[in-house]
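Just below is one structure, and these are the notes that go with it.
Removed from the display is one protein chain of the complex; every other protein chain stays in position.
Chain lettering (A, B and C) follows the sequence in which the chains are written, and residue indices restart at 1 in each chain.
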Amino acid sequence: MERFLNFLFIGLGNGAIYAMLGLGLVVIYRSTGLLNFAQGEMAMFTTFIVWSLSDAGLPLWLALIGGMAAGFVIGAVVHQVIVRPVGDPHQKPLAVVIVTIGMFLGFNALAKLIWGNEQQSLGNLFGRGEIDILGTAVAWQKLGALLILAIEAIIFWVIFQRTKIGLAMRSVASNPESSALCGVPVTRILMIGWGLAAALGAVGGTFTAPTSAVDANLMQLPLIFAFAAITLGGFDSFVGAVVGGLLIGILTDVVPRYVDIFEKMPLAPAFLLILVVLLVRPEGIFGQKKVTRV
Amino acid sequence: MTSTRKLRLGAVAAALALLMTACGRDDETADSSSSDNETAETVAPGDTTDTGGDEEAAPAAFITPEDDCDAYDATKGIEGGTIKIGTVRPESGPYSIYDNVTKGLDAYVKAVNADGGVKAGDGTTYQLELVKADDAYDPARTPGEVQRLVEQEGIFAMVGQIGTSNNLAVRQYMNDACVPSIGLATGSTEWGNANEFPWFIGGLPSYATELHAYLEYLKTEMPAAKIALLYQDDDFGKAYQATLKKDIEGTDMELVDEQSFNPLTETSPESKVAQLSGSGADVFIVGIGGAPCPAALRAMPGTWTPATYVSITCSGKTAMSLAVGKDEGLYSVQATLDPGTPADQQNPKIQDFFTRGAAQGLTESDLQGGITAAGWGFGSLFVRALELTPVVDRATIMNTLYSMDGENYGLMLDEAQSTTDGDTDPWVLEDLRVVRRTAGSWEEVKPLISYDGQSNDFAG
Amino acid sequence: MSTASEPIAGTSAPLAPQPPVAKAGRNWLSIGTFGVFAIILIVLPQVLNAFWTGRVTGWIPIAIAALGLNLLTGYNGQISVGHGALYGLGAYATALVINEWAWSFPLAIVFSAIVCFGAGVLIGLPALRIKGLYLALVTLAVATLFPQVLEQFSDTTGGSTGLGVTSPELYRGRIRDRSIKFEAPEWTGLASDQWRYYFFLVVAAICFLLVRNIVNSRAGRSIIAIRDNETAAEVSGVNVARAKVFTFGLSSALAGVGGSLLALYLARVSSGSFTLTTSLYFLVAVVIGGAQSIAGPAIGAVFIGVFNDVITPDLPEAWKPASPLILGALLIILMLVAPGGVAGLIRQFTGRMRTRKLVNSAINNPSSGGTT
Partner (left out) sequence: MALLEVSGLTAGYGIVQVLFGLEFTVDAGEAVVILGANGAGKTTTLRAVSGMISGGGAVSFDCKQVQGSRPEQLLRAGIAHVPQGRGTITDLTVDENLRVGAYSRSGSDVEADIERWYDVFPRLGERKTQHAGSMSGGEQQMLAIARAFMSRPRLVLLDEPSLGLAPLVTREVFDRVAELVRETGTAVLLVEQNANLALAFASRAYVLEAGRIVNAGTSQELRGDESIRKAYLGS
């Protein structure tokens, strides 16, 4: 039991990271209708900014806020300069996917050019302390990650479901042309969406870095796990991203501890679950079914 | 329309004909090689020790290009007193940190040239030119890049090429072309096989020897050790696994749990470390590299305090600083000086590395990080071979490397010696000491031991 | 011969709607273009040295895999980010039958194609229910899982260390596993690199011919109809499920042929060559070259090949670390300028001339109408 709890909290801690990244993917999907392959690299880039600020002597919390602000600007600029000119992702999904792959390559190379190949270490936002839960020592950092994740999810749910700007974002994602005809400033809304997603990336990256090291490859694997998370939970659902992320964390960190065949294939149980879920519900656990009558 | 169809059919028929001939040809090859098989049984192995060197100073001829090569160009890449060498490394892609190895090699080459060049064994002083290529650590891209260096750039030899599978991807090609590849930046046990692939010589201690040196220390210190192993899912980790199983056989030591880790597909080794921590082990062998190695150390619960061993690749200053406080008391082994350790920094070799490296633009973190120093070492090995070889040509330089006797080059520990023999012992670094991390510095706990000639025996 | 009214293989893409009057002329143009390309492809290894012949040969496996992906993604509208795994499966299948049973190269290729067809059908079945971006992400998971599966069975596959594609030979008095070689039969008088090139070229020609004929057939029209409107296709009598699964299988088989050629080309397979990046490169090749065109994947493969093998090595030393940045920027700019890829650009260019004629005729004869 004690060991199980230990594995469980490790899984939840890692799952929280996938969920944070997943939230960013959901924000972009819900405002722009596309899957952003560069999400992880943007998060890596902003995490380097957090590290630079922290290295310059800023407390980590302040550095994180600085990184989020920088992320917001980067996201907004990326949308204005790169994503928007390509056009509507509903019309040419492949072209937009290729553009995000281009951004993936670009951000990765840019980070190496700016910060080099050195691996840097970033401290824990919630210190190195531990707390005893049912006989298992759990790091505050993991509980902190879960807390921040919950706060993020609530904030985004409120923004999207309860505010005018959130309504505009959902409207633009569904039908940009009609939204424009209703007076929604489409470009500005999309810019905000990208900015928010990139700002979220800084948070995800700041929690990922202490589990490995700040370098240009920091977010490549977590992004794949985050994709798995939103596939499971549903692309358009914040709850889905959170539940999906935590589930993926548990499946990859707990199940292989008890089933030997998965030792070298930790992603396999997650993959099987995704397959089963999608066969039953092709829109993910919490995803919205698209019903359109013509 | 009908004639179009005919035309198409014609094209298909032609294509099929071409394939048929390919079939026929291929069957023949298969046949002939299988008959080779049979004859091979009757050929006595080790027949290669035919006539010795024609010149007196020439090293024992392990390689005789007349017999071993279809096409051999002895001095390609040497022109106007400059020797052109090449290296392939992952400048881009997920393993770009290893580019720092090449940084060290590059700086070494520049430093040698700045000092006036290498005075080779043939009495000539040569300048060196290093041509670099990038394979992004993808073994499918390595052959193209190596061929570019060999065929287009016309290099004399490869030096310090990175990655086991990347080197394996070109081993046949280099042997067919009879181009030396010197100081491979990998310790795979594959490089012990000079008889089959004589043009490859490693630049690191064999992974097997590395772990064996520590296990031997463990045998005296903790004869009933219960060992937990975390190993990387590749040739490095598997060499550890095999050596460990072989070495504990017939002892009171026991492997209580083992877990593999794949840095390409797993984000963090934390849960695997947690599992190992529950195994009751009092020795923890961390056979993984890169950022996941310090991550594994950090993931160790405070209640679990086994004697923990990290590999050479995880003992540099960068890795230790990433371990954030979890480095105290670690064990590792060393064949070379550690530029990140205060005691070693007083050594004249490190001092020399610091001054000449800094003059070529290496930063403080490059100089002390450990990875860059490895590249400096591969360069030193090549230059030492040049200094020793009586004739500067491809075969002689390899033969020189296969007949070294008590050499000490580059940043090797002061008493360490490099002694080689192509047939049985193609390993240059086999003298190791066991060290323990104490107050941010590696301290010797077991003096240098020479495992000369034994590396191939330790491999599982 | 003189009445041949269609190009033999897919060097020319099926173009946008065209007035019948232009057809004959266009086909002559296509035959001309095709002829020129065919001659270039045949003469290439006579002009290039062994190194460059080898490089160009190395682009062929990518072109074939991208061709397969294009059939699925471009023509059938099912996005796959997992073709790198099928490419890998084909490569390992070939390595296996050559190492274990010393099969001939063509047989090994066919074997890989069959294995991957089966795997493709298996993936295609759940894809009947999972659609669009969800399908893309499921295939992405397949791409990520594949190297893990290779590790799980590393005793057979060699894991990340890899597996040589070899046959035994006698060397220095011992038997060693020697990497397979392409040796031209004597009557050809070709060097081994040239022979390998022609061998690959023939395989590629067969694949491109096959896809071109399928796309232009009744089955091909069903495949395309499903992409444009699945419900409408179903209503008009297309067996949607069968067509989609078949397309997935065929597409995977082509990826398998590509992978098989890669194994023959490198004489070595290792898990590091079949990561997600490989899958993404195929997608890049398809879109850059031009989805929904026969020649597009080949153009895309050449684009990637030229960038990696020709442009990057010649960049000034200081620029080299920025080469992924340059590639990224190129992709973005290309998608801005030509979202239909290079083939789309060509189509647009030839299409524009045709539209001009159309518009002129529309203006002279208003009843034929404009566009609303």
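Methods note: a contact is a pair of C-beta atoms (placed from the backbone, for glycine too) under 8 Å apart; a residue touches a chain by one contact, two chains touch by 3 or more.
These figures come from a predicted structure and were not determined experimentally.
Taking the complete complex into account, A:181 is the one of A:56, A:181 or A:280 that touches the chain left out. Where chain A meets the omitted chain, the residues involved are 164, 167-168, 170-171, 173-175, 177-186, 236, 288, 290-293.
Operating definition for what follows: only the chains that are shown with their structure count from here on.
Chains B-C form the pair joined by the most contacting C-beta pairs. Of all chains, the one whose CA centroid is most distant from that of chain C is B. In terms of their C-alpha centroids, the spacing between chain A and chain C amounts to 32 Å. Chain A and chain B, compared by their mean Cα positions, are separated by 38 Å. Once the centre of each chain is set as its mean CA position, chain B and chain C turn out to be 36 Å apart. Chain C has residues 144, 148, 151, 154, 321, 323-324 in contact with two or more other chains. The residues of chain B that reach two or more other chains are 92, 233, 260, 262, 265, listed in rising order.
Partner chain A is touched in their complex by these residues of chain B: 92, 94, 96-97, 99-100, 233, 259-260, 262, 265-268, 270-271, 274-275, 278, 291-292, 294-295, 298, 301-303, 318, 321-322, 324, 365, 369.
For chain C in complex with chain B, the touching residues are 1, 3-6, 8-9, 49-51, 54-55, 58, 102, 104-107, 144, 147-148, 151, 154, 159-162, 164, 167-176, 178-179, 181, 183-185, 198-199, 202, 205-206, 209, 213, 262, 266-268, 270-273, 275, 277, 308-309, 312-313, 320-321, 323-324.
Residues of chain B touching chain C in their complex: 1, 3-4, 7-8, 11-12, 15, 18-19, 21-27, 29-30, 33-34, 36-37, 39-40, 43-48, 67-68, 91-93, 133-134, 137-141, 143-145, 147-148, 151-152, 164-165, 168-169, 172-173, 188, 195-198, 233-235, 238, 260, 262, 264-265.
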